[in-house]
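A single protein chain has been omitted from the complex, and every remaining protein chain is retained in its original position.
Per-chain residue numbering starts at 1, and chain names A and B are given in the order in which the chains are listed.
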Amino acid sequence: MHLLRWLGMAAVALAMGGYAHAATVKIGVVLPYSGANADLGHQIDKAFDLYVKLHANDIAPHKVEIIKRDEGPPTGAQAKTVTTELITNDKVQVVTGFVFSPSAIALAPVITQAKVPMIIANAGTAWITNLSPYIVRLSFSMWHPAYPMGAYAYDKIGCKTVAMAYTDFPPGKDSTEAFRTGYEKAGGKIVDSIPMGSPVQVPDFTPFFQKIKDEHPDCMYVFIPSGAHAAGVMKAYGELGMRKAGIKLIGPMDLIPDNKLQDMGEAAIGTIVMGHYARDLDNPQNKAFVAEWHKAYGPDSYPDFMSAAGWDTMHAIFDTIKKLNGDLSDGAKVVDALKGWSTNGPRGHVMIDPATRDIVQDEHAMEVYRQPDGKLGERVLGTVKAVKDECKVLKVGRCAS
Amino acid sequence: MDASETQAVLSARSAARARAADYLARRHRFRWPECLPWLLAIAAFFLLPDRMTFGAQVLIMVMFALSLDLILGYAGIVTLGHAAFFGVGAYTVGLLIARLGYTEPISSLCAAAMVAALIGFGTGWFLLRYRGLTLLMLTLATAIMLQETGNLRSDISGGYDGLPGLTIAPLFGIFQYDLYGHVNYLYVLGVLGLIFFFVRRIVYSPFGQALTGIRENVRRMHAIGSPVHRRLVTVYTIAAAIAGVAGALFTQTNAYVTLAVFDFDVSAKVMVMLILGGTGRLYGAFAGAVVYMVLEDYFSKMSPTFWQFGIGLLLVLTVLFAPRGILGLIEGASGRAARRAGP
Partner (left out) sequence: MPHIVSIAVSILFDGLAYAMFLFITSVGLSVTMGLMNFVNLAHGAFAMAGGYIVVTLTRSSGVDFVPALIIAAVTVGAASVPFERYLYRRLYKATDLEQVLLTIGLAFMAIAVFTYFYGPIPKSVPLPRWLQGDVNLGFRAFPSYRAFLIVLGAALIAVLWYAFERTNIGAKIRAAVDNRRMAESVGINVDRLFTLTFALGSALAALGGGLAIQLFGLTPSFAVIYLVLFLIVVAVGGLGSLKGTLLAALILGVFDTAGKYLLADAGGFFIYAVTVLVLLVKPAGFYGRE
C-alpha cells in the first residue's frame, strides 16, 4: 500500500513539476554576421538582443537561450548547413532570422521534415510561406509596399508615367512586378523597366538614371537591396539633378533605410516611399522602441524597418513561450499559437494571417523632409490599412500554389 | 682510368639506375598512411552523427579541391573560374529534377559529369593556349558569363532565388535520405572514394608524368614532341567532369541550387583550400578542405562577426611557416624524422 501511495504521490509531483517547470527555450538565430551584407544582419541582431534584454522577465520562470550562427552569403547552402545543425545538434525549438530569401527557400524541406518552426524576420520573396506549413513570416513580402504604391503613385502623387529601375535579382523583379500590377490597374503607364545588374555589381547607377532622365517620366520607381546600394541611388539621383528636371523618386522603404537616411543629404528630400516602418512613425510603441534603441546603441545608431520586424519577431516568440508555457517542443502547436497573433508594435498594429502565416500590416506613404533640427525625417502622407500579401491574394505566378 | 675503376663506376651507375627504377615502380604502390583520411572519414560517421550535413559539405569541397589539384597541382594550370564546372554540374542535376522531373541520383551524377566535361573541353580548347594572368582572367570571365546567362534566363534557372525542392529519389531505390544526412554522407564518401581512386590512377600514369613535365618545363615537353595542348585539354576536361560531379552532389545534398554556385568566391575559396593543403599531392585537397572548413566552422561559431580574422591569420601563417602547405609541413617533418632515425 505504502508503495502504491508513494508512486501516486510521485506521479502527482511529476505532473505538478511538469506544470511549474521552468523551461529553457532554445532559439536558433541565423543572420549574415559577416561578408558584404553584414550590416543587414546587424540591424536585426541588435533588435533581437534589445528585446531579449528588456523583456527577459516577461516569460519568467522560463528562459531563452539564443544560439547565433552566420547565415553566410545569399546562396542558401551555408544557411542550410548551420540551421540543420542547430536543429539536429543543438536541438533548438525555433529558428529565426533569415535575411536572404534563398536561405529560407533552401531550408523549407528541412524544417518541414524536422517540424521546427521557422520564423522569418526579413526574407521577402512572396511565395516563401507556401513552401512549408512551418514557416511564419513577421517581416513583409515584396508585394506589401510595392502593390499599394501602384495605386497611390497614380492617384495621389500624380505619376501619369513611370520608369522603373531595379537590381536584377528576384526581389527586384518581385517588387517591380507588384508595383506594375497595382499601377497599371489604377490606369498608369510604365514607359521603361531597366534591370541594373546583379547585386554584386558596382553600384554605379548614373548611366541607368541618365537614360531615365532623357525619357522624362513623371516618376521613377527604384528597387535596390537595402544596404550600400541605397546611398548609391540617392547620389546618382542628386548628381544628375533629376528632381529639378521634374522626375520624382518613388519606391519601397528599402530606398531610404533609417540608418543611412542622415547621410543621403539634400537629394533625398521629397522622395516618397511606401513602407511599414520609419523611425519617425508616430505611435507610442515606436517612440519607446526608438528611445530604448538609442539608449542601448547610442544616438548615431538608428533602427530601420528590418529592426522593427526583428523586434516584433522576438515579441511573437516570447508571446508564444508564454502561451505554451515554455513547451515549444511541438512545432505544429507553435505555428498554431502564432496564427492570428497580433500586437501593437513599432510598426503599429500587425497580425499574422491564419490562412497564409504571413504578416498583415499597415503601409504608409512617407515623404522625406528636413526637420526643424536640420536632420532628415520622414512624414506620413497617407496610410493603407491592414495590407495582406497581395501576391497570394491575387494568386500571381508561384504565389498561387 | 683502368679497368677496375671503370667497372666500379659502371656498377655504381647501374645501382643508381636500379634504385631509380625501383622508386618509379614503387611510387604508385599503396602506402599504409594513405588509409588515414578514409579511416578518419568513416570514424567521423560514427563519432559525430549529428554533424553529417556539415561533413557532406566538407567531402564535397574535398572532391572539388581534388579536381583543381589535377589541373593546378599536376598540370600547373592556374584558374580562377573552376566554379564554372561546379556550377554546371550543380545546375545539370537541378534542371533534370526541376524541369524534367528526373530524380535518379547516380545517373544524374553521370549526366552532370558529361555536361561539365563538354563545357570543360569547349572552353579548355580555346583558353589553354594562354597562361598566367591572362588565363586567370579568361577563366574567371567564363564563370561569370555563365552566371550572367543564367540570370538572363531566370525563367529556366530560377535566378538568384534558385530552384527549390530538388529532392532526389532514394539511393539505389532503397536508401531514403534523412534529416541528419547519414545516408547522404555515406553516398558522398562513396563517390569521393571512386573518384579518388580514378584520380590516383591518372596522376601515376604516364599521362600524369607528362602533365608534371608540362608544369615543370613546357618548352622541353614541346621539344621532345609531347602533344602539350592536347594533354592539357584532356586533363582540363577530366577535372571539369570531377568538379561537375562535386557540384551535382552539392545540389543533391542541399536539395537546392542558386546561381551563386558560379560566384567568384567559390573559385577563390577552393583555390585557397588547395594551396593551404598543398598542391600536387593528392591528399593536399583533403588536408586543405578539412582544415579550412572545420576552422571556419569553429571560428564562425566562436564569433559570427569576426571569424574571418582567424582564417586570414591561418593563411598568412601557413605561407610564412609552411610554404608548401599543410601536407608539405607533414612531409618535411616526417622526412627529418626518418633521416634522424636512419644511419
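Worth a mention:
Simple rule for what comes next: a residue touches a chain if its C-beta (ideal position, glycine included) is under 8 Å from a C-beta of that chain, and two chains touch if they have at least 3 such contacts.
Model, not experiment: these values are computed from the prediction.
All shown chains touched by the missing chain in the whole complex, by label: A, B. Within the whole complex, the absent chain has one touching residue among A:44, A:82, A:138 or A:200, and that is A:200. In the full complex, the hidden chain is touched by chain B at residues 72, 78, 126, 129-130, 133-134, 136-138, 140-142, 144-145, 148-149, 151-152, 264, 268, 271-272, 275-276, 279, 305-309, 311-316, 318-320, 323. Residues 34-36, 38-39, 41-42, 168, 194-198, 200-204, 206-208, 210-211, 214, 227-229, 231-232, 235, 238-241, 259-260, 263-266 of chain A touch the missing chain (whole complex, contact as defined above).
Convention: only the chains that are shown with their structure count from here on.
Spacing of chain A relative to chain B, judged by their CA centroids, is 40 angstrom.
By the touch rule above, chain A contacts chain B in their complex via residues 31, 33-34, 38, 68-70, 73-77, 80-81, 84-85, 87-89, 101-102, 105-106, 108-110, 113-114, 125, 131, 168-170, 173, 198-200. Contacts from chain B toward chain A in the complex involve residues 50-51, 53-54, 57, 148, 151, 154, 159-162, 164-165, 167, 179-181, 250, 254-256, 258, 260-261, 263, 265, 300-301, 304-308.
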